[in-house]
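Every protein chain of the complex appears in place save one, which is left out.
Per-chain residue numbering starts at 1, and chain names A and B are given in the order in which the chains are listed.
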Amino acid sequence: MQHSPAMVRADMALAAAELLERLRARAPRVHCITNGVAQNFTANVLLAAGCLPSMTVSVEEIGAFAASANALLVNLGTLDAERRAAIAIAVQRASSAPWVLDPVFVDRSSLRADFARELIARQPSVMRLNHAEFSALAAAAPARPAVAAYARENAIVLGLSGETDLVTDGARAADIANGHALMAKVTAMGCAASALVAACLAVEPDAFLATAAALIIIGVAGELAAAKAQGPGSFAVAILDALHNLDGPTLIARAKAC
Amino acid sequence: MQHSPAMVRADMALAAAELLERLRARAPRVHCITNGVAQNFTANVLLAAGCLPSMTVSVEEIGAFAASANALLVNLGTLDAERRAAIAIAVQRASSAPWVLDPVFVDRSSLRADFARELIARQPSVMRLNHAEFSALAAAAPARPAVAAYARENAIVLGLSGETDLVTDGARAADIANGHALMAKVTAMGCAASALVAACLAVEPDAFLATAAALIIIGVAGELAAAKAQGPGSFAVAILDALHNLDGPTLIARAKAC
Partner (left out) sequence: MQHSPAMVRADMALAAAELLERLRARAPRVHCITNGVAQNFTANVLLAAGCLPSMTVSVEEIGAFAASANALLVNLGTLDAERRAAIAIAVQRASSAPWVLDPVFVDRSSLRADFARELIARQPSVMRLNHAEFSALAAAAPARPAVAAYARENAIVLGLSGETDLVTDGARAADIANGHALMAKVTAMGCAASALVAACLAVEPDAFLATAAALIIIGVAGELAAAKAQGPGSFAVAILDALHNLDGPTLIARAKAC
């Protein structure tokens, strides 16, 4: 059955509002193996959304943290030997919990792209990435049919960021037009968005819906923040305030998903 | 001799005001072995309070940094092999300087709890921790008599955070009711508070008084920040401004210690 764009839009907006409520009610534990640049901002984004972040990358401890987390983020930024080993352990231990892959900068390092491909074979629920990163992994331009085909072949939900974000599991697709240009001027904004996808996966089993909801939530927060900001510094502050203060009706009113 | 609650409150408020003056006059060097999430915010909190932070965790260099520091913070967040080795060296080198232990997330990792116990045996002046962390270490609920007993048995000052903070050396106890709920919504706020305890230890030999003063200082700064904040993002910014601008009369007027 085909949904009309208008119907899908209302579905998505409602789902985003409901998922935000669930995040605050359940306060899921989200463990993030992420890069040193992004750790602090990512933790603050998760706290502002009502979650409990943890961030260790130690190989000795990662198993215990991953096993007690409700969702896991694997971000390949500032990848090093310890992070690679920690990721391998965490992905195994988190086998009952959903996980998100953010293949940061795979277009700048073939070693990192190879490692990302190994991880994709281990079945993350979602991969959130940008156009250059998709092209590096899929060896194809990020055109709509190629993205859907890649999602199907790898049995993964893709959240492809761009001027409009594309979310697809190969069968379903949603375009999320929320967000603001200043989001690209704050480091780790994409990494934090991926962490929020992981958080939504902790409270919503449909990975397609969880991904779309997370991107709507961060996008609407970005729009609200931009209305108060004088530049990227005050924007990064205001988006944390906006996430913390966000409510369902605002999400429903502002969601641009089709 | 027993102090009446009212007397203690005035003592503590005055001590906090005096210690803040000393921090600014002496600008103590505070070396922090702390987690990657907390490093930046902790350094900014220490700078705002008038101190000179340093943050290296390299095993080759930690000895020189610890030996030239006036106080040391050992925070177990994002613990890894290098941090463990660095901590062992630092604690030895800092034998003449006071140090604070912050056993972050020992309730999530038994390995980390074991390491924390080894460190407690090496006699930190102060341990600052939350209820879950206390329970994990002491194998007891954080009831008042159990906390005091643990402090006495380990010859340590405890700063137990909660809705009201409890500071005790086993003989004396103070309840600090300053602070704001938004402090729990900013990552590394507790880590930064522990660093401020270390800073106060650098200028005050009575570890009980230093701990209470540090928690009053950060708590009052949090209240002033909350009055200006729209959420956790602007709160984290405003607390740095508040610390930088804080003066003795404001501390004395607002301290809630008994």
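Convention: contacts are C-beta pairs under 8 Å (C-beta built on N, C-alpha and C of every residue); 3 or more make two chains touch, one makes a residue touch a chain.
Every value quoted in this text rests on a predicted model; they were computed, and no experiment measured them.
Asks: So one chain is hidden, and I want to know which residue out of A:R112, A:R128, A:H180 or A:H244 touches that hidden chain in the complete assembly.
Replies: A:R112
Asks: Looking at the whole complex, which of B:V106, B:V157, B:A238 or B:A257 touches the chain that is not displayed?
Replies: B:A238
Asks: For chain A, which residues lie in contact with the unshown chain of the complex?
Replies: 35-38, 40-41, 77-81, 105, 108-112, 185-188, 229-234, 236-237
Asks: At which residues does chain B meet the chain that is not included here?
Replies: The missing chain touches chain B at positions 36, 39-40, 43-44, 47-48, 53-61, 64-65, 68, 82, 236-245.
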